[in-house]
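Worksheet for the structure shown next.
With one protein chain held back, the other chains of the complex are shown just where they sit.
Going by the order they are written in, the chains are A, B and C; count residues from 1 in each one.
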Amino acid sequence: MDPELYRMTIPLYIVTLLGIWMTAEYFFPFLNPLVPASDAIRAYASIAEGAAWGVGTAILTVAHLRRIYRQSKDPFWGYSVVYCVFFFVMFLLGIFEGLGGANFNWLLKWLIQPGDMALYSTTAFYVTTAGYRVFRFRNLDAAALLISGMFIMWSVLPLFTGPAPWIVPIAGWINNVPAVACYRGFVIGVALGIIGLSLRVWLLKHREVLA
Amino acid sequence: MPVIVPGRGLGLVVLVIVIVAILYYLRRAEGGQLARIRRLPQIDVIDEIVARCVEMNKELWFLSGQGRMTYATQLPGILSTFGILSYVTQRCAEYGAKIHHPSMLPLAYNIQFEIMREAYELAGKPEDFDPLDTILYIPVEASRPYVANESWRRKPAGGILCGFWYHYTIIHAEALQRAGAMTLGGTDTTHNIPFMVAANNYSMIGEEMYAMSAYLSKDPVLTSSLVGQDIGKYIVILLTIAGMIAGAAGVNVLSWFKI
Amino acid sequence: MAVTMGMIAGSWICIMLYTMLYGDNFVSRTAEHIYMGLIAAYRFLVNFDFYYKKGVLQAVSPGGGLFVIPVILGILIYARLHEKTRWVYRYPMAIIMGSMLGITVRTTVFSQILDQVKGNLPPIAPLVGVPPFTLVSNLIIIFGSLSAVVFFIFSQEFRGPTRYVHRFGRIILLLGFGATYGNTLSYRYELLAGTFLSNMFSPPEILPYTFGFAAAIAIILIIGFKTGLAHWD
Partner (left out) sequence: MTEAGEKTFFEKALDLDHRIIATIVFIIISLFILVPVSLPFPVSQYGQNYYNFVKSIPEGEIIGFMLSDTPSTRPQLESASVLTLVELWQKNVKIVFWEDEPYGPPILKDYIALAELKLGRTVEYGVDYVDLGYIAGEETGAAAFLKDIRGLTGGKDAYGNNIDSYEWMKGINSGSDWEYGFFNVACRCTEPLYVRQWQMPYGTKVGSINCAMDLPAITLYLATGQIAGTANGLLGSAEIEYLTGNIGLAFGQTLAVSFGGVYFTILVVLGNIFFFMAKAKGRPVT
């Protein structure tokens, strides 16, 4: 038997078969007896995904261990030590203390969660600097971005709407008319793109989706 | 028992028309009649970015977004990156540009790893593929400081961002911009496409990103499938105008959607 | 409320992570690796716990025999790590991808195409019997969204009059993007203020620790940049 068959072709056909089945079952009632099976397959898929995190995490850790091992080649190996210390502390706490353990939760509550909030809020800085770079009257396109962006921002800040209450209806109009039109067109385009891509995958035209 | 679930008839019709149109144009293209397709300028941008990286002897960064493959709304965006990744990696391997891909997708990481490894093998340079650096899994939350710091240090000359994105968009795109990279960004997420358009030098908006994988495929036939998608757009336009006129004439248009 | 070690740790990690805005330096690098180590382990544990509880435990429990399937699928992903069995991982991938892609296609047609068309039609966007201003707005919504659809057409070169439709579609798209940008902007400032408040400034007793540490970090960074240990450019 050609190894290509069971190595590549059969998995690709599995994608096609499952895809057409799941789509058809939504439209045709005679496929209803198969619904429990397809629900089960989706449940199995999300359970199996849980196991997938191990591969990437292990390789990341190995990459850091390699940096420590090859000290001389990479001047940044010190940081890898920091990574490994915190990784193994968290990992071992999780294993021995369980996910609800006191120390595990302490790390979660006082390091991971504030860190996540801090990182999320850094977007404020990036949005400001990007805005400074982009919001310029270069041409009509940039002007469209600039005008609607500024009006919408002013409309939610009391310091602007106080002295100039007429901003609010303008911003409301932008939000309800051009923005709606924009995302309607955008979403329809995306939907057709999704159908086209899925069909190409099902027709085995995108073999790279399974590498 | 009805043949079709009530209320889903119109959807099925639209879906079938689009699928048949795509199949028709694909078959016609396989018969030698390639459809005329507008060339997207973004394709040349990808080549330009790779060329810039080769010229400056710096890295190209590929960022494939966040999301999980088990969520139906996020999967297509992730799938669309595979074609782009395959093309970019091959180009980089051929021309000798280094590519770095911090992948934030735990499951798709496996596929992306194999895509990149195969692309390097195809280019005949498997030794250039470093499994611990060319592609590296970075937990998605930690990718924010990672990209900001690491791009500042390595100063990549080019960046390509695509896939499904959360608020990370602006951080990653701005970080690459600050490092002096020329970036191309695209996503299908409504909340983050504005930042892709604003912060990157070039952008792929929504469907353009999906079309990209057809353009970049080695098989020129695939671009013809885009004509099938256009048929879907014409259906939308026709349906809207017909509904508008019928609605103005007093017809209850909503009943169309309950077929 | 007393200041605890935890509050100080939370405040300090925030300050350290914020230094990533000042380019690559040892403070932000250290914070990055602390954070990455913790989050990598945490994400792995949480997801593996899900796999173990929903998969392995259910499989061994009575009546859950079929849950052997996801357990095996999960293990097969790891086959990739060995050169000879590399191809095996495609099977779990194919099952995950296939089942989810079907769901996407079937819901996309309704939520992303038909519902959007419905939104352009009466009674949601009526054209008859409405005040003139609403009529104009509704016409802009309808023709704006159609122009935005036209913007994505690939099989036409936009020359002649169609060029203007294409252009109008682009302007509409950019107006919408600008609106989201503006909305997000104020929300992000609120988020920043909220983070400052909940992690660094409250309870007020923590202020000396926060500002003391921030000052120390600032001094360290200035020394670093002056001596060239950290790179300004």
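Note that in this section a residue touches a chain if its C-beta (ideal position, glycine included) is under 8 Å from a C-beta of that chain, and two chains touch if they have at least 3 such contacts.
In this text, all values refer to a predicted model and were calculated from it rather than measured experimentally.
Asker: For the chain that was dropped from the view, give me its touching partners among the shown chains.
Answerer: A, C
Asker: Where the complex has a chain not shown, which of A:F28, A:W106, A:F125 or A:W173 is the residue touching it?
Answerer: Touches the omitted chain: A:F125.
Asker: With the missing chain put back, one of A:V35, A:V85 or A:L157 would touch it. Which one?
Answerer: Considering all chains, including the one not shown, the answer is A:L157.
Asker: Go through chain A and note every residue touching the omitted chain.
Answerer: Those residues of chain A that touch the unshown chain are 124-125, 128-129, 131-133, 135-138, 146, 150, 153-154, 157-163.
Asker: Residue by residue, what part of chain C touches the chain that was omitted?
Answerer: Looking at chain C, the ones touching the missing chain are residues 18, 21-23, 185-186, 189-190, 192-194, 196-198, 201-202, 207.
Operating definition for what follows: only the chains that are shown with their structure count from here on.
Asker: Mapping chain-to-chain touches, which pattern fits: line, ring, star, complete or other?
Answerer: complete
Asker: Measuring centre to centre with CA averages, how many angstrom lie between chain A and chain B?
Answerer: A distance of 13 Å separates the two centres.
Asker: Please output the residue numbers of chain C that touch at least 2 other chains, ranges allowed.
Answerer: Touching at least two other chains: 17, 20-21, 29, 31-32, 35-36, 39-40, 43, 47, 77, 80, 93, 96-97, 100-101, 103-105, 107, 109, 113, 116-117, 120, 142, 145-146, 149, 152, 173-174, 176-178, 180-181, 184.
Asker: For chain A, jot down the residues that touch at least 2 other chains.
Answerer: 23, 26-27, 45, 49, 52-53, 55, 57, 60, 112, 115, 119-120, 122-123, 127, 131, 145, 183, 186-190, 192, 194-195, 198, 201, 209-211
Asker: Provide the residue numbers of chain B that touch chain A in the complex, in ascending order.
Answerer: 1-5, 8, 11-12, 15, 18-19, 22-23, 26, 68-70, 76, 79-80, 82-83, 85-86, 103, 106-107, 109-115, 117-118, 131-133, 136-139, 141, 144-145, 167, 170-171, 173-175, 177, 188, 190, 193-195, 197-199, 205-207, 209-211, 213-214, 217, 219, 221-222, 225-226, 228-229, 232-233, 236
Asker: Touching chain B in the complex: which residues of chain C?
Answerer: These residues of chain C touch chain B: 17, 20-21, 23-24, 28-29, 31-32, 35-36, 39-40, 43, 47, 77, 80, 86, 89, 93, 96-97, 100-101, 103-105, 107, 109-110, 113-114, 116-118, 120-123, 126-128, 142, 145-146, 149-150, 152-158, 173-174, 176-178, 180-181, 184, 231.
Asker: Can you check the complex and tell me which residues of chain C touch chain A?
Answerer: 5-7, 9-11, 13-14, 17-18, 20-21, 29-52, 54-55, 66-67, 69-71, 73-75, 77-78, 80-81, 87, 90-109, 112-113, 116-117, 119-120, 137, 140-149, 151-152, 169-186, 188-189, 191-192, 194-195, 198-199
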